[in-house]
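Quick one: structure below, then a few questions.
All protein chains but one are shown in place.
This part shows subunit A:
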Amino acid sequence: MTTAILAALLLLTVIGFTLGKNRSIALAGGNWKKLHSLPSYYGAYVALWCGLPALILFGLWIALEPRILETIIVRDLPVAMIESGQAQLGLIFNDIRNIAVYGVGDRTIDPAVVAAVDHYKSLKTISFAALAVAVLALATLGLGWSQRRVVPDMRARNRVERIVMVLLIACSTLSVLTTVGIVMSLFFESLRFFHAVPFWDFLFGLQWSPQTAMRADQVGSSGAFGAVPLFAGTLLITIIAMAVAVPVGLLVAVYMSDYASRRGRAFIKPVLEILAGIPTVVYGFFAALTMAPFIREVGEAVGLSVASESALAAGLVMGIMIVPFVSSLSDDVMNAVPQSLRDGSAALGATKNETIRQVVIPAALPGIAGGVLLAVSRAIGETMIVVMAAGLSANLTANPLQAVTTVTVQIATLLVGDQEFDSPKTLAAFALGLVLFFVTLSLNLVALHVVRKYRERYD
């Protein structure tokens, strides 16, 4: 339905382009010097005036329509329903919308809801008709108005270019808006969470058991939101992952930059790129199905008790996933160390590995540290491997053979499935997301700063 409006709008825009172009050609009367710009710019000018305001109106309408409809529908519901609370109202409205779209199915519904559904449907029809009329009228208006302004003296190119420039700026602002959106959405939902659970209890509590009781008499659902076990689990897995990734990654980078033949390098580099390109869900499957049983068998062979989902399995596989990040970043910074330093060291009689250990790596250390920090932030933010291989139980343990859980896993499990949006259980995910965002953001900022500052030294 809305596609039809967009198609009509597109058609009008094309018509506008042709009209504008033809008009400018006609006005020039064969003498091109009379025109300020090329004819297509006059066309583009008309097309922009025709399409752009209408498109903006369309976007605003689509974005705001659900809100407005909700207010109208909810206002007209019976008083008993309105008094049932904000959350309940949201559910009722959702139900109304679903019935209107998908039909009733085979259940009996409240007559008040039936009335509301009819009301909703009629409002929706009115809204659609109004939208179509408004958008197309605005487009035609823009077309007519700008069409009449096409005269040979008009600086069409400059005007079109100014509009395009505004559009470019708007696009580049989007990244800032995204960040603002992330922070705002996380922040407001977290605020609601902190109304229910005190901030300090969340940050320093030792008990994580987010199942909240639906009824008062329910057992086993304490609803404790102490996030320390999650932080500890995240830290444990990150440490294991880095213990794999940093030595392997660094050695690979050293080998690639100083030892490998051209052919060896041409083989290793793409292999690492493949490792970096494999989706994390695949690593998760590998960790859960191959690595975890393998570790358990090995552990049992030497007489250790290993949980079927262990931090070690997830950490090891995550380490392998991160190797390419460490190796490619370290490779970059080590290649940036000037050859003269290496030559100087060799001239003093140092062997290759002495040169690397005593000259290249110290010189590249800040850059390597930056790369490692980036890898750490990646390990902290990784979800799928730990969801699939590290378990869900929030153990506060330093034993890598036990199951632990991480911040990202809890965010995922708290929000999967249908829940209402205002229980502390779902809101806790946003609070965790906020923590995750700020931790990784500060790590990235430090890392980027270090890498950038270091790079400038040899340039």
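What we mean here is this: a residue touches a chain if its C-beta (ideal position, glycine included) is under 8 Å from a C-beta of that chain, and two chains touch if they have at least 3 such contacts; residues count from 1.
The criterion applied here is as follows: contacts and distances are computed from a predicted model.
S.K.: The complex has one chain missing from view, so what does its UniProt entry call it, picking from "Carbohydrate ABC transporter membrane protein 2 (CUT1 family)", "2-oxoisovalerate dehydrogenase subunit alpha", "Phosphate transport system permease protein PstA" or "Molybdopterin synthase subunit MoaD"?
M.R.: "Phosphate transport system permease protein PstA"
S.K.: So which of A:L19, A:I411 or A:V450 would be touching the chain we can't see?
M.R.: A:I411
S.K.: With respect to the chain omitted from the figure, which of A:I5, A:A314, A:A429 or A:V450 is a touching residue?
M.R.: Here the residue in touch with the unshown chain is A:A429.
S.K.: Please identify which residue in A:E189, A:E309 or A:D331 touches the non-displayed chain.
M.R.: Within the whole complex, the residue contacting the unshown chain is A:E189.
S.K.: Write down which of A:T71, A:Q88, A:S122 or A:T178 is the residue touching the left-out chain.
M.R.: The missing chain is touched by A:T178.
S.K.: Among A:A232, A:L374, A:V404 or A:V450, which residue is in contact with the omitted chain in the full complex?
M.R.: Checking each option in A:A232, A:L374, A:V404 or A:V450, the one touching the absent chain turns out to be A:L374.
S.K.: May I ask you to list the residues on subunit A that touch the chain which is not drawn?
M.R.: Interface with the chain not displayed, on the subunit A side: 63, 66-67, 70, 97, 157-158, 161, 164-165, 167-169, 171-176, 178-179, 181-182, 185-186, 188-189, 247-252, 254-256, 259, 268, 271-275, 277-286, 288-290, 320, 323-324, 327, 351-354, 356, 374, 377-378, 380-384, 387-388, 408, 411-412, 415-416, 418, 421, 429-430, 433, 436-437, 440-441, 444-445, 448.
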